[in-house]
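Got a structure here, written out as structure tokens. Questions coming.
Heads up, one of the protein chains got dropped from this complex, but the rest are sitting where they should.
Order of writing sets the labels: A and B. Residues in every chain begin at 1.
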Amino acid sequence: MDYIDILISILGSTIRLSIPLIFTALAGLFSERSGIFDIGLEGKMLASAFAAACVAYLTGNAWAGLLAGIATSVALSLVHGFASITNRGNQIVSGVAINFGAAGLTIVLGQAWFGQGGRTPQLTADGRFGEIRFPFAAELRDSGYLGKFYADVISGHNILTYMAFAAVPISWWILYRTRFGLRLRAVGENPGAVDTAGISVSWLRYRAVICAGILCGFSGTYLAIAQSAAFIKDMSAGKGYIALAALIFAKWKPVPVMFACLLFGFLDAFANFMQGKSVPGIGEVPVQIFQALPYVLTCILLAGFIGVAHPPKAGGVPYTKER
Amino acid sequence: MTDQPAIELVGIDKKFGAVHANKNINLTVAKGSIHGIIGENGAGKSTLMSILYGFYQADSGEIRINGKPVNIKDSQTAINAGIGMVHQHFMLVENFTVLENIMLGAEGGALLAKGVASARAELKRLETDYGLDVDPDAVIEELAVGLQQRVEILKAMYRGAEILILDEPTGVLTPSEADHLFKILGVLRDQGKTVILITHKLREIMAITDTVSVMRRGEMVATRKTKETSVEELAELMVGRRVLLRVEKGEASPGDVVLSVRNLTVKDNRGVTMVDNVSFDVRAGEIVGIAGVAGNGQSELLEALSGIRQPSSGEILIDGQPIGRASPARLRELGLAHIPEDRHHMGLVLKFEEYENAVLGYHRDPKYGRGFMLDLDAMQADATEKIEKYDIRPPNPRLKTANFSGGNQQKIVVAREIERDPRILLIGQPTRGVDIGAIEFIHRRIIDMRDQGKALLLVSVELDEIRALSDRILVMFAGHIVGEKTAEAGEQTLGLMMAGIAA
Partner (left out) sequence: MSTASVSLPNWITYGLMPLLNLTLAFVISGLVVWLIGENPFEAVKLLLIGALGRGEGIGFTLFYATNFIFTGLSVAVAIHAGLFNIGSEGQAYLGGLGAALVALALDNYLPWYATMPFAILGAAAAGAAWAFIPAWLQAKRGSHIVITTIMFNFIGAALMVYLLVNVLIVPGKMAPETRTFLEGGQLPKLDWLMELFGLKLGAAPFNFSFIIALVMCVVVWFLIWRTKFGYEMRTLGISPSAASYAGIPYARTVIITMLISGGLAGMMALNPVMGASARLQVEFVGGAGFVGIAVSLMGRNHPLGIVLAALLFGILYQGGGELSFDMPNITRDMIVVIQGLVILFAGALEFMFRPALVRIYQNFVKA
């Protein structure tokens, strides 16, 4: 393999690894821009992966799986909303609780229902989102690098992959071009301004966390029935936190979120590629460096060494107008 | 219909836990008038208006708009009923543009694009009709406070408000900005709008209102035609008995310079210069008063002098020695005490028990425990002593500080700072939200300190207080000290100086 082939193969897996991050980070974007911190992204992703796998197995229909994934994730979002909006509880604590609940419940129910140690049964092709081959992909693969790029990086992904990339401009459009987006951004900065404008702060924030739930539903579904063919316990494996890091790294803005996720996805893909390989002059590069790099980069950003990240001003603070 | 009053409030009652904020309030506001509501801080004015705007719900009572009873259950209902409100703390999204802020809640459709053009046109119209000009594309956080307030008024007018409530609108304004505001309010009235102005400043009431209602301790005590009343009468109604803001005091006998300020410049958290190249001295045995409208740099000056905020340039000297970047703790060791402007946020930790607050800032003193330990018995004994001496009620050092009244809370702070026997005492708004009895007590202590030969610097937005206590008065305006006068200088002279008009 020459370098270009390697690069194309890494880029292909970069995209596959970035998709759950993009959905999840956009989910965090909706929630956090409305002033609700969400560290329960991980749990929502995991729970929706489980639900999608179960329903896809039972119905043999991937779309039914997607719906189940979304419904489950939205339900958890509503729990988070009930705790942090209605009851003005601590949003971090609520997120931690959701992560625990999802981690435990998926295994307990999975074992009780399927008895495969927390796995769900292997899906057939019907229950999964399969690859979409673009026209002439096979023909163009051998017609030079551009053709190869077309065939292996642009073509050959499942429908959710393309939806993830569509979700980025759609999210941008919702946030910056619609009434809902204007209000959502306002409520994360100064809920008092929204309240005195005669808009319900609670309902607005509920809608924001529901958006977050929907997007997390997509990411969990992707993990279980697009990237894999079953739910495996703890399959989110910290991706919710990497997505959170990407969201911060992108300074809570939709288009940079995509690039941050692609960067972190690339690091992951690169680490996989480097595993067991030796770099001339350095030797084997420990894979843990790549695993830690997204977090290290985010901390450096947070420290203000790469520009300043301003989190939404009212983030994490329950809104209360009574004195 | 024209003879119907714009607003009628009947028997409005509201409690916050144990606090009875509004007691059976009745109020009638005539259409096309400017109606002032005056009262001391904590008299219940803001609560009443928040009820009218649907921000709080009254426990009982009725609101009638143009003669029709309206159940204002939220701000949306109030807006629909033609009520607009300019809050004391602006309700603006700081990183939004003026246009976005104005459209928020009145976007004119699910997509923004549709509403933007009509919003711009409407803003243009409001600008020509009322002289409310602001750049619609400016970002709020980059606008001066006066302009931010104008955006708030525009927000209300854009929503078609017929009744505009302004809560303490001049607290943050420079005098010229305040004048401009009053002009705008006059125009609004002339166009048939109704304006309700909440304030605790008598001067404003006399200058602009047609009718004035006075609130005291949650009750509506009187309503007068402005033309038929006087400052004296209103003042008496506000506080409940004739106030004699003359404090008995002898001649000052100033000694050596203790505290000097040389070319001091201080910036606030946003990096705006709030104190600009200021120099003055305070001598032993005198009270120097700093007069000025709130927000002209007094707070930042006090914070710099007490070590809370580092000045960006200039020098502070104690006994002729520059203090450098001394911390508040170091300054306390040098004999500087500080009664802060805001006891809730600075002077006290409200969740602490009283005795814990009685040592705040001095907790490292060996008196309260050896080494790294705290001696709770010593702390409580010390607190009990101060409670007796300052008649703090209830006399219980184990009571949570939040459960004391405003006057008693302030006494806790005053006792703590004065009983340290400091050589320099910085005093900020010593009687804000404090009852008359405590005011007299605190003023007396301040005079005693002077007579003991201490150097005192007094900051207050209450001109009467400054005049009653100070031996010399420095007037601060827009970060500068614009002149020095004695207490003999008339209220008018000082007022003009505070407005930055004369020196």
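General remarks:
Heads up, the rule we're going with is that a contact is a pair of C-beta atoms (placed from the backbone, for glycine too) under 8 Å apart; a residue touches a chain by one contact, two chains touch by 3 or more.
Keep in mind it's a predicted model, so treat the numbers as computed, not measured.
Only one residue in the set B:10, B:360, B:478 or B:496 touches the chain that does not appear here, and it is B:360. When the missing chain is restored to the complex, the residue among B:67, B:109 or B:328 that touches it is B:328. Annotation: of A:245, A:263 or A:314, A:245 touches the absent chain (contact as defined above).
Considering B:136, B:254, B:311 or B:340, the position touching the chain not shown turns out to be B:340 (whole complex).
Within subunit A, the residues in touch with the undisplayed chain are 37, 39, 79, 82-84, 87-94, 96-105, 107-109, 111-113, 118, 238, 241, 244-245, 248, 286, 288-289, 291-292, 295-296, 298-299, 302-304, 311, 320, 322-323. Taking the complete complex into account, residues 15-19, 59, 306-308, 327-332, 338, 340, 342, 345-352, 356, 360-361, 363-364, 368-369, 372-374, 376 of subunit B touch the chain not shown.
The criterion applied here is as follows: only the chains that are shown with their structure count from here on.
Contact residues of subunit A toward subunit B in the complex are 177-183, 185-186, 189-190, 192-200, 313, 321-323. Subunit B meets subunit A in the complex at residues 16, 53-56, 74-80, 85, 87, 89, 91-96, 100-101, 103-107, 109-113, 115, 155.
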